[in-house]
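The structure under discussion appears below in the form of structure tokens.
Omission of a single protein chain aside, the complex is shown with its protein chains in their original locations.
This part shows chain A:
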Amino acid sequence: MSDIEQVPVTLTVNGKKVQRFVEPRTLLIHFLREELNLTGPHIGCETSHCGVCTVELNGMSVKSCTMFAAQANGAEITTIEGMANEDGTLSALQEGFRQMHGLQCGFCTPGMIMRAHVLLKENPDPTEQEIRMGISGNLCRCTGYQNIVKAIQYAAAKLQGRDFQEAAE
């Protein structure tokens, strides 16, 4: 390893407290993937455009490829690995993506779900336009977004105790 001086970071990831020493230049995405073995968040562009690295940090959607791990000191982070229900079943959003065919290659999915998760906290009953605007920082090359929108509508309905009848197109 290089001889750059390391700094301590302490943070909470998916409900567990984590303490490590990192190089100041270590990106949060590399910290999550390499140090914590949380490989759900992916790397697609390293320039904040594609959003496949999106995680929830202190209640906000953050692209972890353009933030240093050291900047996340003290933060509370949720990654896709922390999204399933406590009994291990799929959460409403995860189930929505499966039911509505909101994914194909699966590479954007963890970031997309994490973004949708925060979007639904900010706006529990978004319109289609609000969903489209709300996920516009996350790219998908496979689905054309139409069924992703439905997946998020499905989750919004479930979380509010409503049924969502529409089938995937």
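In this section, a contact is a pair of C-beta atoms (placed from the backbone, for glycine too) under 8 Å apart; a residue touches a chain by one contact, two chains touch by 3 or more; residues count from 1.
Following the convention adopted for this analysis, contacts and distances are computed from a predicted model.
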Hidden chain of the complex, named as in its UniProt record, picked from "Cell division ATP-binding protein FtsE", "Carbon monoxide dehydrogenase large chain", "Glycerol acyltransferase" or "Phosphate transport system permease protein PstA": "Carbon monoxide dehydrogenase large chain"
Which of A:V18, A:C142 or A:A157 contacts the chain that the document leaves out: A:C142
Listed residues A:V9, A:L38 or A:V62, member touching the removed chain: A:L38
Contacting the left-out chain in the complete assembly, out of A:R25, A:K121 or A:R162: A:R25
Absent chain, residues of chain A that touch it: 1-3, 23, 25-26, 30, 33-34, 37-47, 49-50, 52, 79-81, 83-84, 90, 94-95, 97-99, 101, 103-110, 113, 131-133, 135-149, 167-169
